[in-house]
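Shown below is the structure under consideration.
In this view, the complex is presented without one of its protein chains, the others remaining in place.
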Amino acid sequence: MPIITLSSDFGTADGYAAAMKGVILSICRQARLVDLSHDLPARDVLAAALMLERCAPLFPPGCVHLAVVDPGVGTSRLPIAFCTPDASFVGPDNGLFSLVWRRACAGRPEGAVFAVELADARFRREPVSPTFHGRDVFAPAAAHLACGLSPDDLGPRLAEIALLDLPEPERLADGAVCGQIIAVDHFGNCISNIEIEQAHPHELRVETGGRALVLRQTYAEVGPGEPLALIGSCGRLELTVRDGSYAEQYGVRVGDGLRVTADRADRPSSHGRSG
Amino acid sequence: MPIITLSSDFGTADGYAAAMKGVILSICRQARLVDLSHDLPARDVLAAALMLERCAPLFPPGCVHLAVVDPGVGTSRLPIAFCTPDASFVGPDNGLFSLVWRRACAGRPEGAVFAVELADARFRREPVSPTFHGRDVFAPAAAHLACGLSPDDLGPRLAEIALLDLPEPERLADGAVCGQIIAVDHFGNCISNIEIEQAHPHELRVETGGRALVLRQTYAEVGPGEPLALIGSCGRLELTVRDGSYAEQYGVRVGDGLRVTADRADRPSSHGRSG
Partner (left out) sequence: MPIITLSSDFGTADGYAAAMKGVILSICRQARLVDLSHDLPARDVLAAALMLERCAPLFPPGCVHLAVVDPGVGTSRLPIAFCTPDASFVGPDNGLFSLVWRRACAGRPEGAVFAVELADARFRREPVSPTFHGRDVFAPAAAHLACGLSPDDLGPRLAEIALLDLPEPERLADGAVCGQIIAVDHFGNCISNIEIEQAHPHELRVETGGRALVLRQTYAEVGPGEPLALIGSCGRLELTVRDGSYAEQYGVRVGDGLRVTADRADRPSSHGRSG
């Protein structure tokens, strides 16, 4: 039984996400539907791209990932599907797939990952509503792929897909790295664009908004309500508060800057000094 | 494997929706559960009726749709199931099924669509809580139907079901149509009771709240933040703002009026004049 995951910014109250489920099951009744999220922030393509990056690679081979955050529905942005050796993705070509696309392409020969335009009317729900491609274009395409249709039957191959210009961290002459907050999660954790493979706790010092934080390994290293920096579960440097919301406590937003340096002064640091 | 969809205003935090799932799977373990929404506005029967209309008809034949928005739980309103040649519906007889019922009956011979009272205690979870028929009456009935029980085993047939008096649009002597907003969706789109089969863009002019909007085909025809009128994905005239919330921007609520006329003056309209 094929697995189709669903992600959108539709919420669930209005039945838009439910409409996609109905269309999918009408085409591919045996499909197993797995909701990733329908609470993505409205029209926030970057947040959706980060969410997909966080979870899509964890799914087993052969899944179809349907994702719709589509502020440009009805404009010239293309409806697409793209296929990797592991999975298929279906949705609008607006940058939503930037992160999973880059990750899928990395280290693979050209052509191993390819995209097609959803152009063939046979695999759409006609007439296509100009405001709801999720129901009329993307859900049918995902269902047909799950049922075994070849992606090339959906439409012509595309030479490239739209990729977001993600802010890249910058390495300064003195060795410091400057980055920015790219997401604030449900708990108020502020996730930066600085990826850290591995670091021993207390080796790094993070300056942001007039505060200096030392990199910790777990929440338990500070007291309740105290701020800390962590390597988050996706390998990105995060600012967080034990049992609290960093974003709320310090008024942080996406786009705010931070600066990471080797923590020479503080080592060995005491817990009380990081706040 | 039978499909049961679930809709409610229970939210998910308290486990009420989850309780229905447990009851269903205990009776019909092979049922496939598909959440439509548990975030319907609390006690808002009309919003739930519109949600069901938007998505239930898209599901494949044979589904059981369990829907519970039930402010009158424990009163004299009946618990019912109704069956069409395509699907079954289970829930309170309070108008929730008005739109799917009317749609199912349209063009069908009498008796093709019929309702029963959920009267037989064998297919309830006893003792029935007077405040949670979702768990004790509706979920068991849906599960038994999904497992193949004949609807007539659930209880006696009903001559009619409760139908909401939906506000109907009014056609004036001068050809104008007056309607009202019947729903505001997750994006702040304001959905009216005026159904439009098809119209060429710019043919219609919509007056509402002192503003005049021209009917457009896609968001792309206006600039970001500008208002427009569209035929929504369910065929109803909608007021919307590109990349924004019409309801918030203009303080619109369910019940507000609008008036649609032929757009003689404006044709051919320029984009800048509609706002």
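Order of writing sets the labels: A and B. Residues in every chain begin at 1.
Criterion: contacts are C-beta pairs under 8 Å (C-beta built on N, C-alpha and C of every residue); 3 or more make two chains touch, one makes a residue touch a chain.
Just so it is clear, the model here is predicted, and its values are computed rather than measured.
Q: Determine which one of A:A13, A:C28 or A:L52 touches the chain that has been left out.
A: From the options A:A13, A:C28 or A:L52, the contact with the absent chain belongs to A:L52.
Q: Among A:P60, A:P127 or A:G251, which residue is in contact with the omitted chain in the full complex?
A: Residue touching the chain left out of view: A:P60.
Q: Touch as defined at the start, partner being the missing chain; which of B:P61, B:G74, B:P156 or B:G225 qualifies?
A: B:G74
Q: Using the touch definition up top, pick the residue from A:D152, A:E168, A:E195 or A:D243 that touches the left-out chain.
A: Checking the options A:D152, A:E168, A:E195 or A:D243, the one contacting the hidden chain is A:D243.
Q: Please output the residues of chain A touching the missing chain, sorted low to high.
A: 3, 5, 7, 32, 34-41, 47, 50-52, 54-60, 63, 183, 185-187, 217-220, 230, 232-233, 243
Q: Just the residue numbers, please: which parts of chain B touch the chain that's not shown?
A: Touch with the absent chain occurs at residues 10-19, 21-23, 25-26, 29, 32-33, 35, 42-43, 71-76, 129-132, 135-136.
The rule is short, and it goes like this: only the chains that are shown with their structure count from here on.
Q: Using Cα averages as centroids, what's the distance between chain A and chain B in whole Å?
A: Averaging C-alpha atoms per chain gives centres 31 Å apart.
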